[in-house]
Each structure stands twice: as C-alpha cells, then as structure tokens.
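Excluded from the complex is one protein chain; the other protein chains are retained at their positions.
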Amino acid sequence: MIIDATCCLEYVIPVEVHAIFMLRPRSGWGQWIMREEFNIKPRVPVIEYTDFYGNLCQRIVLPKGSFHYSMKCRAWVPAELDSQPLALLQTVKQLPVDVLHYLLPSRYCQSDKLGDLATYIVGNAPSNHQHVTSLRNWVHDNIAYERGTSNSSTSALETTTTRRGVCRDFAHLGIALCRAIKVPARMVVGFVHGLEPMDLHAWFEAYIGGRWFSFDATEDHPGGNRIVIAYGRDAADVALASLFGPFTCTTMQVTVAIAPETEEA
Amino acid sequence: MIIDATCCLEYVIPVEVHAIFMLRPRSGWGQWIMREEFNIKPRVPVIEYTDFYGNLCQRIVLPKGSFHYSMKCRAWVPAELDSQPLALLQTVKQLPVDVLHYLLPSRYCQSDKLGDLATYIVGNAPSNHQHVTSLRNWVHDNIAYERGTSNSSTSALETTTTRRGVCRDFAHLGIALCRAIKVPARMVVGFVHGLEPMDLHAWFEAYIGGRWFSFDATEDHPGGNRIVIAYGRDAADVALASLFGPFTCTTMQVTVAIAPETEEA
Amino acid sequence: MIIDATCCLEYVIPVEVHAIFMLRPRSGWGQWIMREEFNIKPRVPVIEYTDFYGNLCQRIVLPKGSFHYSMKCRAWVPAELDSQPLALLQTVKQLPVDVLHYLLPSRYCQSDKLGDLATYIVGNAPSNHQHVTSLRNWVHDNIAYERGTSNSSTSALETTTTRRGVCRDFAHLGIALCRAIKVPARMVVGFVHGLEPMDLHAWFEAYIGGRWFSFDATEDHPGGNRIVIAYGRDAADVALASLFGPFTCTTMQVTVAIAPETEEA
Partner (left out) sequence: MIIDATCCLEYVIPVEVHAIFMLRPRSGWGQWIMREEFNIKPRVPVIEYTDFYGNLCQRIVLPKGSFHYSMKCRAWVPAELDSQPLALLQTVKQLPVDVLHYLLPSRYCQSDKLGDLATYIVGNAPSNHQHVTSLRNWVHDNIAYERGTSNSSTSALETTTTRRGVCRDFAHLGIALCRAIKVPARMVVGFVHGLEPMDLHAWFEAYIGGRWFSFDATEDHPGGNRIVIAYGRDAADVALASLFGPFTCTTMQVTVAIAPETEEA
C-alpha cells in the first residue's frame, strides 16, 4: 500500500536556539520512501548527520521569531506486519556485534529489574517469535491506554505499577521485558494510518532469528500501515524535535492518508 | 538559488542482476535538499545503507525485463562557489582522523607519482587556499576538454601525458596534485546547471583551514549552481549506478533547471 | 608516572556461556599503554570488536568448567588530572556530532529530572570549567561514601535522595547533573593507584571547550594516577565483564602499582 504522511511544526523562538530534527524516514526491507519534502521558513542552513542508530538527523539553528518546519513523505509499505512465528530466538553468542547494544538497560527500559516478570510471562512459550508475542500480548492486555496518566519521564518500571500509559509507555515496557530475557529490542517511532486521534506513534522491534521484527503493544490489530521514522534504545534517542533552549510550539499537526496504489512518487 | 534536477535511467536486464544506485543528495552547509522523489518500475525492495564516505546507497535486485529508475530533487544552493583565499593549508598533524584517508593515492589518482609536478606548479604560491587554486588553474589551462579521448579506466597519471579528457579526468588530476603536496582531496559528482550538453558532472574538494572547499577544473567560470550527489576518493567510489551483471542501458537522461526563488518544496 | 595494573578473574561455569570482556585500555592524550598482556585458560577463540563508544571488547564463549581471565598493563600517565579552569562551556550548536549523544538521559542518569538541582548548584559560577567543578564538588560534599548502601540498579535520582553510595553512584550523579545543564558527560571506568581497598574505580568526564576533562567526585584529592579502561553513557555501557548465563565468580583481584620512571615496556 502507498501512504502519504505529513508533519507540520510551528514555533515561536524568543532567542536563537539550536535544534535537532529527526524526521527523515529511510528506505529498507519494510518500506520504500518514494518521495520526501521539507519546508523550512525562514531558510537557514541545515546540516544532516547520521546518528549511532542510523537515523538521519538535521541540525538547525533556529533564529529568533517564527519558525516553520514541515515534512511530507510518500512511502510504499506492506499491508501486514511481517511475522514469522517459528523464527527462533538466538543466544547471545549468535548475535552480531551491532545488535548487542540493544540488550542493555536504558533510561526508560530498566530491563535489569524485570527479569522475574518477563520469565513469568513467557512461561513455557516456545523459544521463538512467540516468546516476544506473549510479552507483547501481556503488555497489551494488562496496561490500560489512558492519555494524561504518564509523561516524558515515565519509565517501564513505573508502568508495571501504574498499569496505564500511552503508546510510548507500551513500547518501553515491551522493550524492557524483551531485554530482560536477553532478546535485543529497540524503540521505533513513526506514522501509522488510522490512529484516533492522529499523532505520531511508538512501537518496538525485537531481534529474532537474525533480523528485526515489529511488535505493537498498543493497537488491538496492528497492521503494516505504517512508516518508520527513527530507531533508538528508547524514547531518549528518538525525540523527533529537540530544541536546546526556550521555545513555544504553536502547531504540531500530523496527517496520514492512504494513496491509490497506482500513484507515482 | 533553487535548482530542480532529474536523472532517469532505463535498462533492459537479461537475467536478475544486483545493482547499487548512489543518487541521493544530502543536505549540508552547501545545499538544502528540499524535495526528493524516486520512481522504480517494477517496484522491488530497496535497501539503503551509508557507505564509508557518508553517501546514501540503494541496493536493488533488478529482475529480468525492463527496469526504470528515476529521481528528481529540488535543492536550495548558494549562487557562488564558496571560497576563502586566505584559509591556511594545514599540516598533517592538524588534520582530523577521518580526513587522513584523503591523503592516500587511489585507483585513478596516483599522487605518489606527481610530487614533482605539483611542487613545480604551486611554486611560491602562499601556503593557503591559493595553493589549490594554482593547481586547479594549471589543470584547467593545460588539459584540453575533449570527449572520447579518455575512458572509465583513464587515470590522472595518463592525463598528465595525453593532456586531454573530460570532467572526471580534470577532477582526478586536481585531486592527485593536491594529495601530492599533502592536501586532502576528494572526488565529487553531482548536477550542475548550464552544462552543454547536459550530463552529470565531476569536480573535487580540498580540505583547507579545517573544512572542505569546492574546486572545478573543467569549467571556465564555475559557480555555485550545483547539487552534490556523492563523495569518494575517486571515480571508483562514486559510480552512480553499478550493475553487477549483464545489462543494456537504453536511456540515461539528466536535466537541471533553475526554479523561481519563491518556490516551496 | 608509570603505572602497572592487573585484573584477575576466576569463574566456575556450569554450562557454556557467552561473555564480553571490556578490559583493554587504549592510548590517547591522557595515557600511553606501553604493555598489555592477556591470559585465558583454557585457550578459546577471542573475537575483538569496537563498540559504539570506541571501547575494544572481547567476545568469548566460556566452556563449562573453570575459566581464568587475567590482564596486566603498564601505562605512562600524567601525575595530575588535567584541568583548565577557564575553558568555556559550549552551546549545543558548537558541539561535534559524536558528542551530542552524551547530552541524553540514560539508564542511571535521569538528567531530565535534575534540571532544577543542577541550576541551583551552579548558581552564578562562571560558564566554564568551574561550572562542572561546582557540580563535582557538590556531589563530593553532599553524598556519603558508604559501601553496601547501593547496588547495580541504583540510579542518580535515587542517590539524590539516599545521599549515599559508592564511586559508581558519585559518577552517575555527576554525569546526570552535567547533562541537566546541557554539558555532555560520560562515564569512565579504570584503575586508580592508592584506593583503599583496591578495586576498579568509576569517575566521569565532561566536554568543555572542545575536549573531554576528567572529574572524580569520590576522591578527596583526585590525581592523574589512573588508567582509563572504558567509556560509556553510564554503567550500563561499561560492564567490564558481562556473562550471559549462570556463573560463579570465585576470584576478582585488582592491583595497581607505581613503577620506576626508568622502566621500559
């Protein structure tokens, strides 16, 4: 399917501030970015770099005054979330070097404290993709989706107690549980079609049988109708807009639509 | 100024062939990529990766039959080539680690054999940006631009003898002369407005006073009317389309136009 | 000064276990590694790789039975901790790309929650190296060094409440306070001469005026008598021995001695 997504940000900036935007989806097995557009006003220099996680980041010094940043993209993505129920979990010694990093606890994913819970949840599930599915299902079934019950500093450990949160919290808990049983896991942020209300979304990926698979603990029937924007250890790594100074965000608007299959870029 | 560029490639593929395309310009100090579009037919998976030089590359397995690849981009670029005549050359010990690589000889730039020529050319030029300007001017003045006098295996050393070539040969010789006097230099390929006939273009950059500066030894009056697509040690690193198997390229078309300043992405 | 350090680890391994050791100091401005020795028994393959932070890591599959790992090194290091009181703090826009990562909160350093405390501590200190010195001094003066009051999951936030801990906790709090005021900071583990009792040590570095400076919030009079083994965002990144499975560590012995200046490697 072909998805059109946009993100529009408007700021009022009282004094020059350094900002990093991370809103550049990349083509890969799961998505083909057919078109990307970026508009900034006023036009100031933009420096791109690739971070530790392979995300394309844009450094911009926002001048005093109004600042407009908007992006549009069109992507060709599969209709279904890829899944291979029989893909086997790997032992640590089988993992490639650049995946080891995703076994470690991180700011919002205290996997070092969740070993007992994770072991209890997986129970006797076969040591494959279903292991992670059982963790995902547990999070989905035991955490209530309630806006306003968590904030930007809420961590997976707190969510095990409060039992409520938003997509970001669902993802953090799923990641922490995976790492607790030595399955590499990472945070994903992106666009998903059909969210109510529309917003950016967070989910997670687990490394199984030699590759990454997507899991979404928030949605009831997660599909492939999504565009990945960025990867990281947890939310600390994937802030889509980081402004290092005072600012007012006056607009943040996200749209996601399905385009006809016959569309060109 | 705002530049619109396109590149369209059509192939006939007799048997499945693995290909790498390197046609993704990146935003940086010298250019802001406002829009990018990619069309491929048939639609097959595209895997992107970043190579040693920071270029975004696309791996595609081209199926048997016709294959269409086209890209369009719109970029906001300066009108003039950036120049700082007083920027000082650096000694090797001042160079950052990731620039050292660009001091070494490479396939088409046998800098190890051009020390005498380079030293002769720079003569008493002050040890700054003008050093490289004098090398660029010598290449421009002493090499004749003649299509069909060189090919894909022609190297800078041969060009010092034949004294003729195309943009790629001018760039290789400029690079080799820079490295011969221990100035890091790298190959650039991209779009330039106003070429006759229109085609992709090659020029070079030299590292002076802590940053890269552009030099174009081919054109009489090089301006900033250009979009960088890729960087490398020499042409071996920046082939914009590498097909590892038999193929026929039936179309290769490049266009570069200037858009009104008021345009959005 | 010349320092000789050793670390000896003995394990009993019930079933084959994958392990990662991070005990390879590297030469740099602050230290010259003159000699390194590694002994493992039994001899099994060791694969080295460089992690995200530049640490040299060794992957080893430990077979069932007894396993011995020991390392010795001799390093030439400065007698004093390097300090430049007038080095200026940088704004985020001045920071190089690979340092930005060290502004983010991490598992044990919840800098996102410590902005008020950090701002209170630095008060009117001039915006330079002394900013960080005031943070380091506050940690040193307000946290009591008490073994057994913290464990491997204790974070900086908890330490602000308990007001006690060990070197690792002092370092985490120093790091979190730095990041809270947008000064990049990272964890360091290594050998220090003169510790009582002898053990591995943790301290931190802050990025000031374009380079990293060392700060040790634990010791009363920190000197340069130390060898850096590894860097990371916090303790999660710099575990010197990670065993991914059951094991018993029967010996862990660290020695640090000063050698005569006239010694060769």
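As written, the chain order gives the labels A, B and C, with residue 1 at the start of each chain.
To be clear about the criterion, a contact is a pair of C-beta atoms (placed from the backbone, for glycine too) under 8 Å apart; a residue touches a chain by one contact, two chains touch by 3 or more.
On a predicted model such as this, the values are computed, not experimentally measured, just so you know.
Asks: Sort by label and list the shown chains the missing chain touches.
Replies: The omitted chain makes contact with B, C across the full complex.
Asks: Write down which of C:39, C:84 or C:253 is the residue touching the left-out chain.
Replies: The one listed residue touching the chain not shown is C:39.
Asks: Looking beyond the chains shown, say which of C:58, C:90 or C:110 touches the absent one.
Replies: Checking each option in C:58, C:90 or C:110, the one touching the absent chain turns out to be C:58.
Asks: So which bits of subunit C touch the chain we can't see?
Replies: 26-29, 32-40, 43, 45-48, 50, 54, 58, 72, 76, 264-265
Asks: Write the list of subunit B residues that the hidden chain touches.
Replies: Within subunit B, the residues that touch the unshown chain are 18, 20, 49, 51-52, 59, 61, 91-93, 97, 100-101, 103-107, 109-110, 112-113, 152-153, 182, 236-237, 244.
Here is the rule we use: only the chains that are shown with their structure count from here on.
Asks: Subunit B and subunit A are one sequence twice: same or different residues at the contact, by the over-half rule?
Replies: same
Asks: Take the average of all CA coordinates in subunit B, do the same for subunit C, and state the distance between these two points in whole angstrom.
Replies: Computed value for the inter-centroid distance: 43 Å.
Asks: Between subunit A and subunit C, what is the gap in Å from one C-alpha centre to the other?
Replies: 30
Asks: Enumerate the residues of subunit B that touch no fewer than two other chains.
Replies: In subunit B, no residue touches at least two other chains, as defined above.
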